[in-house]
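Note that one protein chain is taken out, while the other chains of the complex remain in position.
And then chain A:
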Amino acid sequence: MNWITNYVRPRLNDMLGRRDSPENLWIKCPESGEMVFHRDVEENQFVIPNSGYHMKISAKVRMKHFYDDGEFEILENPQVPQDPLKFRDQKRYVDRLKENKAKTNLEDSIINATGKLEGMEVVTTLHDFTFMGGSLGMAAGDAIIKGFETAIEKNCPLILFAASGGARMQEGILSLMQLPRTTVAVEMLKEAGLPYIVVLTNPTTGGVSASYAMLGDVHIAEPGSVIGFAGARVIEQTIREKLPEGFQTAEYLLEHGMVDMVVPRQELRPTIARLLRLFTKAPLPATSESPSDDSVDISDDADSANTEDKTAETKSDSDKPAEG
């Protein structure tokens, strides 16, 4: 990473109307080691087709797959003071911001969009991990608040896609203050009686998980995502013990009751749409298949196939939610 790759090349590409071509046309699956053609991964929403490994996905690409016909409108983010601390670590923070803006073509780590999900108007608030690790600072905080305000204005649900290492240290205490500030926004949405769905993606940690990302009406996690408060390294150093297998993964959190479900990326659209129709008492869409096809397979077989639920085989039928 240097000035050329971060700044000059994207600018050149922009000028020439060229898309940033992947440096390597073949992607190696981090889980299975399989080599997969880039376009196959891209078409599959950056999920490796065979292994089901969920790669990181940019906010904009995610929205293209999420909204009806890939159509959405991006909201303008509010302006905030930049670098009030005049912060400098190994680099000046203002330079870091400039580089990230050039590299990602984004203003900061949060994008809000509006559009239709299976015909229903929704606001989505997304972290883009490529912008300083999706970190939460003043710009992101105000953008999140704007997302919630927009949902309240439009009287529609808000869906958050979280992907963040946590608070942005370069903004010091002002980044910590985004925890209560964004929580005010969540409260306002709830008081307006509107649903708030949180999708926890890889990773969601630190101050983001310790505020708005853990206050959803429903928590949906993408498979394999790391979700937690403290970083694994910090915990290991504190307790001087090895961490259990799968610690802080989506599946681990499901087991411990911190998320409602683990849902693969391709299933997010129908799952969230179904939930929102239930919450808002909306009728079934005319074009949809029969409701029984659309509903979740709640049999233990399906459960164990997805999550290797060790307790699944010992569960009796009485554990199942009532059907019909």
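Note that in this section a contact is a pair of C-beta atoms (placed from the backbone, for glycine too) under 8 Å apart; a residue touches a chain by one contact, two chains touch by 3 or more; residues count from 1.
Operating definition for what follows: contacts and distances are computed from a predicted model.
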Of the listed "3-isopropylmalate dehydratase small subunit", "Aspartyl/glutamyl-tRNA(Asn/Gln) amidotransferase subunit B", "Acetyl-coenzyme A carboxylase carboxyl transferase subunit alpha" or "Cytochrome c-type biogenesis protein CcsB", the name UniProt assigns to the chain that isn't shown is "Acetyl-coenzyme A carboxylase carboxyl transferase subunit alpha"
Given that one chain is not shown, which residue among A:Cys29, A:Val61, A:Val80 or A:Met120 touches it?
A:Val80
Hidden partner chain, residues of chain A it touches
80-81, 84-85, 87-90, 138, 141-142, 145, 167, 169-177, 179-181, 183-184, 186-187, 205-207, 209-215, 227-231, 234-235, 238-239, 241, 243-244, 247-248, 252, 256-258
